[in-house]
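Okay, so here's the structure we're looking at.
A protein chain is absent from this complex, but the other protein chains hold their places.
Let's turn to chain A:
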Amino acid sequence: MKNAKAAQVVLRLDSITKRFGKLVANDAISLSLQQGEVIALLGENGAGKTTLMNILFGQYTADEGTVEVFGDALPPGNPRAALDAGVGMVHQHFTLADNMTVLENVTLGTQGLLSLRQDRAAARAKLAQLATDFGLQVHPDAKVGSLTVGERQRVEILKALYRDARILILDEPTAVLTPQETDDLFATLRKAVKLGLSVVFISHKLHEVMAISDRVLILRHGRLVAERPIAEVTKETLASLMVGSEVKAPTVAPGQPGKTLMRLHEVSTPDRGSAPGLKRVSLSLRAGQVIGLAGVSGNGQGALADLVGGLIGPATGRLELDEAHLNTWSPREAVHAGIARIPEDRHKTGTIAEFDLTENAILEAYNQPPYSRSGWMNWRRAEAFTREVIDTYDVRCPGPATRIRLLSGGNMQKLILGRVLEANPRIILANQPVRGLDIGAVNYVHSQLLAARDRGAAVLLISEDLDEIMALSDVIHVISEGRLSPGFARGTKTPAELGVWMAGHGFEPETADAS
């Protein structure tokens, strides 16, 4: 789709750097977008895609670097500047008013606050013209609340076009769409490009990036790690670029597998929104082993973690604990069964920010002796336990009465580790246990997990970081679209081979009646 003549650069980000405390969210990222071009920004959650777009739209001010649109520098920190310069954003979560019509939504905010006369006829004509030009058919008088998700997205795009956007930025636009709606969206984007617009497509779905973009930029840990014309890459190379493939030599001694503690047999769970549920997953967790779960995020990891952690039960299939079939399953039962759960989001699900360390340390055991007897709390025992965790797990904090939100991510994670490991668990569910931690805390968490494994615990390690999975796991499974690969023993697969599985190849074809 590139023009033969020298293409004009419409958007240029020049060495954008943004730090949040110690975390570098964007590290000297530069990119340029040419007229009539589609570029894809590819990266895992937390790779820095959203931060970068927030800087472009003035929500954040970059610590270093500049943004230029059509050759003019944008003033930092002004959300209107990007809109006025002709950049339109289609958010992942729509920003439409359900109780207003399509036309009202599209024109909302374009009229002066005090102008009483609305030139509805002109607005209607302009909307109709845009709809025809771009193939975005939506009835202008329909209430947005009555539209399908795909139609709502069309309204979002029309809204940007109505404001004369020349650059469209789409943040995970296909996350909520069916495959057919995705095809329609791609057709629209191709029309837009023909009409001279330029598009930034943010995604972590590889095949869509392959299908629509001319160039792909890969972000990892806040850095731009690769920039390739789409013709020169395959899904497999993208997958390994995205999750990192500089494999360090495994320094971890292999585990001594014992008996099977938990077994999933052909378990399926319902899809949730765009994230697939499990599709006939069979998996055994054995004592003394680290089972690593590799995969691009949003491929069913959440469902597996919730299943093992007691938040959901299997819709079909069998879940066995110590060879006993479980019918009902709750977080409390999981805790009682000796499952240590390190949740993916330590801020939202792992801790209660306004509780102090003591109250957080007993969150899973608060109703058990010695912390609770006949309905009364024993705070002295709870505090003694907390002090023990603070000492044993080296939690740096002013004391057990500190509110946990004041702790760094690493110290917060150490407290969670202490909370679940002090109960001598038999199974450890570690979901992204080192995400966002500094290297010291990463090594500490890993050494604790391995020590627990050597004491005979089964560890299920879920991570988007292939390096981490390959370094720690005795057996690696790959998850893709809710399906689980066979287990690969340590050292039998290269990152590139795992990348093939992560891209969705190698699985047995789904039977027609699978649901």
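Convention: a residue touches a chain if its C-beta (ideal position, glycine included) is under 8 Å from a C-beta of that chain, and two chains touch if they have at least 3 such contacts; residues count from 1.
Simple rule for what comes next: contacts and distances are computed from a predicted model.
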| item | value |
| --- | --- |
| Choices "ABC transporter permease", "Hydrogenase maturation factor HypA", "ATP synthase subunit a" or "Diguanylate cyclase" - which one is the UniProt name of the chain not shown | "ABC transporter permease" |
| Selected from A:Pro314, A:Pro343, A:Gly410 or A:Gly504 as touching the chain missing from the view | A:Pro343 |
| Which residue of A:Thr351, A:Gln432 or A:Ser480 touches the chain not shown here | A:Thr351 |
| Of A:His139, A:Arg332 or A:Arg455, the residue in touch with the unshown chain | A:Arg332 |
| Selected residue (touches chain absent from view) among A:Glu236, A:Glu364 or A:Glu383 | A:Glu364 |
| Interface residues of chain A (partner: the chain not displayed) | 61, 77, 309-311, 330-332, 334-335, 341, 343, 348-355, 359, 363-364, 366-367, 372, 375-377, 379, 405-406 |
